[in-house]
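Left out: one protein chain. Kept in place: all the others.
So, subunit A:
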């Protein structure tokens, strides 16, 4: 329990520091917000002044940060500087696609990454070589190129899957997002498969596994309870960081498959220098990274009693 509290505490600290960076980062961009609002038109100083008042741009920096943060915590990210819509409404419309895509890819990474890694780690021969080769390939091919390739083969030539749009309903989404999710998952899947394989190999040579064999423990148990289970400890950490990174790479994929997710929104917002939207998305990313890492740490503590119970004898 103390472990959970200390992890939560440090997560809060991370959120405060990174939200400050996100907020202040926008002011390092050349040009001031009010100049973007008038979009290059020449306006009288009075108009500029009224804009500054409307957006509270004359408040001290820390006051603006505080106001922004407190309303952001309540789900209010202010208004888009260009479309005048509530940022939270914009996000709410886009978030499901991105989340679905990321989770879908995450499931693929976990299931196929670990699955292939375990198989490659426990048997020698052709299959192992294929997995090693495939994982090199998967890691080396950039996501957007994989996306194009998948679109050309499964969307174009074979015509099995749609290449645009995100579908509606659970089944529709699943169908529409299959190719994007596969493209998105490939690099991480490759890394996870590879690390799982190495880890399983290493674990199967460890003393306690050898001893389990010497004690006459059935093979199936030696494999799953002693080898695979223990070898997943390092894999968990890797999966955690990769799941968080999936969210960021999802933006590239959304663009390639013209999906209406957060990524496309971010790209547009950056183009139009829509401060409020960019800040909100950046903050959401930070929170997502933090939460995923927290989940991984807690999961790790569940799997490994040495973390949960401390090192004391």
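Everything below uses one rule, namely that a residue touches a chain if its C-beta (ideal position, glycine included) is under 8 Å from a C-beta of that chain, and two chains touch if they have at least 3 such contacts; residues count from 1.
Methods note: contacts and distances are computed from a predicted model.
Its UniProt record calls the unshown chain "ABC transporter ATP-binding protein", which is the correct pick from "ABC transporter ATP-binding protein", "Molecular chaperone DnaK", "Nitrate transport protein NrtA" or "Thiamine pyrimidine synthase".
Of the options A:210, A:248, A:270 or A:291, the residue whose C-beta touches the omitted chain is A:210. When the full complex is taken into account, the listed residue touching the unshown chain is A:230, out of A:135, A:230 or A:293.
In the full complex, subunit A contacts the hidden chain through residues 206-208, 210-219, 221, 225-226, 229-230, 233, 303-306, 309, 311-313.
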